[in-house]
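Every protein chain except one is present and positioned as in the full complex.
And now, chain A:
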Amino acid sequence: MGVFVFLPLVLPLTAWPVARLAEQHLHPRAATRLLTAVAAVMALCSTVCLALVMVVGTAQLPGNPLPDGWSDPEVRAAVPYDEVAGKAAIPALCAVLMACGRALWRHGRVRRRAHGALAGLPGTSVAVLPDDIPYAYALPGGRRDRVVVTTALLDRLEPAERRALFAHERAHLAGRHHRFLLAVRLAALANPFLRPLRTAVAYTAERWADEEAARVTGNRRAVATAIGKAALVSRGTPLATLAGLAAVPGPVPRRVAALLGPAPAARRRPSLFTSVGLAAWAAAAGTAASVMSSANATVTMFLIFRAAF
């Protein structure tokens, strides 16, 4: 099977165009679900592949506890450059597992600490904190879901915009968006080629909550101005990315622009007969094919090992 063994490691590259198209043309809810599923499957295949290659690598180490059959010549023949690849896979897999473990641990810690900070307050679903830094977020889980917002932000918003803000955060909680975000975060750690999917899902999850807020409040413009104002008053927040170098506008202006336009259609498949539709379907087919071949390469290697064992 030759270099096909390594396919699951590089195939995530093919998900990039579909991430872009889904972000722009699908309903944000569908885009979030689709992209998260693609990222999760590809990350899983990539990690299993890495683990299998690592087995070949460790089999060469003296005194390893693995069954001798695993380092049979036919197993090693299945992996090209088995010496180099096998040895490289050992630290790579360790790095992936450690990064994912650390991310999970930190995820739990932030949520635990945030709930701990709110412990002294009455158990309302909205926690208003007197603070002059404007921020708001949805805090999932613990004993209960909560929306955390500071007085500095609330004071800047009109009543309709406050309703929009709360509806947005409640949509995050009701849709369990933190699970999608965690899944793509772990996927991006498992295979760095999946990072664009993480960025895309972070954006589509916000858009999903925006659209939900617009639906609940019935006022798209209030959601748009709430986001705009919140972004302008908290503009001191340092940016994690070098967005200034990119020609594409950042996520906040795109969200506001989308809300100032009409609501996206929920269930409409793009027609094959437009260039956008054609591109979307081609990208979707490509992604499906790469997911399939990722899975196929993984299963094939697994079968070779079982035969050797």
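Structure notes:
Here, a contact is a pair of C-beta atoms (placed from the backbone, for glycine too) under 8 Å apart; a residue touches a chain by one contact, two chains touch by 3 or more; residues count from 1.
Everything that follows uses one rule, which is that contacts and distances are computed from a predicted model.
The complex appears with one chain absent; UniProt names that chain "CopY family transcriptional regulator" among the candidates "CopY family transcriptional regulator", "ABC transporter ATP-binding protein", "ATP synthase subunit E" or "Phenylalanine--tRNA ligase alpha subunit".
The chain omitted from view is touched by exactly one of A:Ile90, A:Ala103, A:Ala174 or A:Ala282, namely A:Ala103. Looking at A:Leu7, A:Leu34 or A:Ala205, the residue that reaches the missing chain in the full complex is A:Ala205. Within the complete assembly, A:Leu154 is the residue of A:Leu154, A:Ala190 or A:Ile304 that touches the hidden chain. Of the candidate positions A:Leu118, A:Val216 or A:Ala282, contact with the unshown chain belongs to A:Leu118.
For chain A, the list of residues touching the undisplayed chain reads 103, 106-107, 110-111, 113-114, 116-122, 124, 126-131, 133, 135-139, 148, 150-151, 153-156, 158-160, 162-163, 165-166, 168-169, 172, 177-178, 181-182, 185, 202, 205-206, 209, 221-222, 224-225, 227-240, 243-244, 249-253, 256-257, 260.
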